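As you look at this complex, bear in mind that one protein chain is not there, while each of the others sits in place.
To keep things simple, chains are lettered A, B, C, D and E as they appear, and every chain counts its residues starting from 1.
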Amino acid sequence: MIFSILVNEGPYQHQASDTAFNFAKTVLSKGHTIFRVFFYHDGVNNGTRLTTPPQDDRNVIAKWTKLAQDSELDMVVCVAAAQRRGIVDEGEAKRNGKDATNLAPGFRISGLGQLIEAGIQSDRIVTFGD
Amino acid sequence: MIFSILVNEGPYQHQASDTAFNFAKTVLSKGHTIFRVFFYHDGVNNGTRLTTPPQDDRNVIAKWTKLAQDSELDMVVCVAAAQRRGIVDEGEAKRNGKDATNLAPGFRISGLGQLIEAGIQSDRIVTFGD
Amino acid sequence: MTIKKFMFVNRKAPYGTIYALESLEVVLIGAAFEQDVSMAFTDDGVYQLKKGQNTKAIGIKGFEKTYGALEDYDVTKLYVDQESLTARGLTAEDLCVPVEVVSRAELGKHMEAQDVVLSF
Amino acid sequence: MTIKKFMFVNRKAPYGTIYALESLEVVLIGAAFEQDVSMAFTDDGVYQLKKGQNTKAIGIKGFEKTYGALEDYDVTKLYVDQESLTARGLTAEDLCVPVEVVSRAELGKHMEAQDVVLSF
Amino acid sequence: MLNIINKTPWDRPALDAALQCADGGSILLIEDGVYAATRGSASEARLKDAMGRLKIYALGPDLEARGVADRLTEGVTVVGYDGFVDLVAENKTCQSWL
Partner (left out) sequence: MLNIINKTPWDRPALDAALQCADGGSILLIEDGVYAATRGSASEARLKDAMGRLKIYALGPDLEARGVADRLTEGVTVVGYDGFVDLVAENKTCQSWL
């Protein structure tokens, strides 16, 4: 079965991203497919490579990046939400005159249409948030 | 009278930062002093210079930066909370091996002791959050 | 293109958090993709439609007008929970757009009929 | 150094959000600054002290033990709201540290006696 | 003490908790908290009951933003940010019931 996942809150502040990650991993381990993980609202903050969590705690972003790389997951950060919150890749930095980027490997920035498309193309879409 | 302000949520997702800003401006316009504005939890996300909000909306971060510069406000981002969420200045980037920084002008990164100190040194401390 | 029934469930008040605004942005994109879009307003979400919002003094962009523009995007199925209105001292006359006021049981039936339900 | 009475009010459950953990971090710093620190637990905050937390399967660092270490930092004034416990089917025996169980009115009096109240 | 509430009484138990803990002092409703001060809502009676012991304020800019400035519960005092700052200054402590 084809799943998509929507993550609406940032890392650490809420459990949403952790639960979504555990869910995503289990979906894949059971032989299902994940069409897309879409990050919206503060969920876009999962897409920064600049975090340094305490050594005795998990690294939420690194877990997502590794899952994306191991399983060829499509992880999309909403561009409008990302602009409000300062998540930037090279294209965005150029377009908006920013002097740095912070997007983590495994994520890409794209439009809200990608969320609607996920709803259309997937058998199930599950939301994790506050 | 000496005020301090604690901001516990990031920009846009919650009204907390907007209300705190309006409150801070009014405190100053009434002739009071602000000892410190401390950003904790997701509040540290107010300290990124990489945002590009829609043109017809306010720029929360730029408003704080301008207020800090106009009024010599001490605006402190909690280092432990910032590390979890990827808010980085040059010192932090060097220490933690990050290839970019995103701290906005007018903010500085420091420890939680600065919040306790604000509580000790101020007549009033007001919290804005979720 | 496949057309699916999308329902956007709004349960939060406007301005205190961004969910109402960013939900509207998804609704408009859903309509642009020519999906069969409906919106539900329940709990504090009914406050999103309260007439006469003026955000000038809080310094945040208002978006009451966007609800009025939904019709232009063929988003006309707006369901509002009667019980949530009543608890808040509101009636359909207080709202900025025409809506269908429904019971919670009816709202539940509309939800059951969807292909995709996104809750904000 | 000036010594002030700091109260940290905890009203949220652990793990669902980070407030409980990051509140503890402030409490420990407050104690390190040798302030007169107390903690209140009310509403869902009483769940923070529930014995027997095991976070292994959710992949998040547990911090039940930190409450046990508060005594080492001379943080011994822990007030827990009786009403919040009762509504959740809990008693003081369910908690991981010794606390003083108080009524909401008594809690309010403790709050009134503070110099600084921070709520998480 | 000044008790600051920024959520509706339907969404969070913050207002109820503050009303039950506070013996005197003031309540200031801000952000989504201002809806609690509107006429005809199910929370109106609780607020009126508390008025004997507590002064109740609501932040005007937040009432206007939400289109409810014209349906204020009797006995609630509207303040601007100016009045918000004054309330904080007048009370020995303040607590945001987050």
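Quick note on the criterion: a contact is a pair of C-beta atoms (placed from the backbone, for glycine too) under 8 Å apart; a residue touches a chain by one contact, two chains touch by 3 or more.
Every value quoted in this text rests on a predicted model; they were computed, and no experiment measured them.
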| note | Here the chain that is not shown touches A, C, D, E
| task | Tell me where the left-out chain touches chain A, residue by residue. | result | 1, 3, 8, 15-16, 19, 22-23, 25-27, 30, 32, 123-130
| request: Can you list, in ascending order, the chain D residues touching the missing chain? | output: 12-17, 43-44, 47, 50-58, 60, 62, 64, 87-90
| When the complex is taken as a whole, what residues of chain C touch the one chain not shown? | 9, 11, 19, 42-43, 83, 104-105, 107-109, 111-112, 114-117, 119-120
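One rule holds for everything that comes next: only the chains that are shown with their structure count from here on.
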| Which contact partners do chain B and chain C have in common? | A, E
| said: So, comparing C-alpha centroids, which chain is the farthest one from chain C? | reply: D
| said: So the centre of each chain is just the mean of its C-alpha atoms; given that, what is the distance between chain A and chain E in Å? | reply: 38
| query | In angstrom, rounded to a whole number, how far apart do the mean CA points of chain D and chain E lie? | reply | 26
| task | Give me the residues of chain C that touch two or more other chains. | result | 15-18, 58, 60
| remark: Note: chain E residues in touch with at least two other chains are 6, 31-32, 61, 93-96, 98
| query | Mind giving me all the chain pairs that touch? | reply | A-B, A-C, A-D, B-C, B-D, B-E, C-E, D-E
